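All protein chains but one are shown in place.
Showing chain A:
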Amino acid sequence: MQVNLLEFWPKILEATNETLVMVFIALVLACLIGIPLGIALVVTRDQGLMENRPVFNTLNIIINFFRSVPFIILLVAILPITRFIVGTSIGTAAAVVPLVFFSGPYIARLVENSLLEVNKGVVEAAEAMGASTWQIIYRVLLPEALSSIVLNITIATIGLVGASAMAGFVGGGGLGDLAITYGYQRFETDVMIVTVILLVILVQIVQTLGNYLSKKLRRL
């Protein structure tokens, strides 16, 4: 067993690195898509700052669609798109695409919820001061919701860590891939245990960091 782990150690390090890279890139891209979408949902809804029913309904349906497909199916279903975007359907880069499709809409929903929690009275006060719609979004809604958004994105990040483990299915690499190829398929139980422990630690770190950041952001 000792021998075994020593032998696998470089592989484990590499896999950890792959997981971190995968999650990080997917997270950044998902935020770039999800945060504007979340804002769009809030401002176009009934009584929103830029009420627009067709836009709201369209976004709503698209987001619900992606939210309702299980990740493992999404992973396979969008293989052609993945191939189109990154030129291949296997490897770490290829795994990022389904991860973004998976967590982008999720983040949109979470951001929507955070923004809806902002006291309507504060928005009204800003309107009364002569704030433009963009000023309200940028100077009121986002700063007031930031702490809650960070907490929600923490949840999404942890979801991403879990999903990235499944990306092993498309040979995406990372800790999940390692656990499946060695631990599950070749019965190297200790490798599996180590990867699971690393995943647990990773999730703990993400949550702790998220909580800390969120608390800091309650006072800007």
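Please note the rule applied: a residue touches a chain if its C-beta (ideal position, glycine included) is under 8 Å from a C-beta of that chain, and two chains touch if they have at least 3 such contacts; residues count from 1.
One rule holds for everything that comes next: contacts and distances are computed from a predicted model.
You can't see one chain of this complex, but its UniProt record names it "D-methionine transport system ATP-binding protein", from the set "Monoheme cytochrome SoxX (Sulfur oxidation)", "D-methionine transport system ATP-binding protein", "Zn-ribbon domain-containing OB-fold protein" or "Acetoin:2,6-dichlorophenolindophenol oxidoreductase subunit alpha".
Among the residues A:44, A:92, A:147 or A:195, only A:147 touches the chain that is left out of the figure. Contact with the undisplayed chain is limited, among A:32, A:62 or A:129, to A:129. Against the chain not displayed here, chain A makes contact via residues 119, 121-122, 124-132, 135, 139-140, 143-144, 146-147, 217-220.
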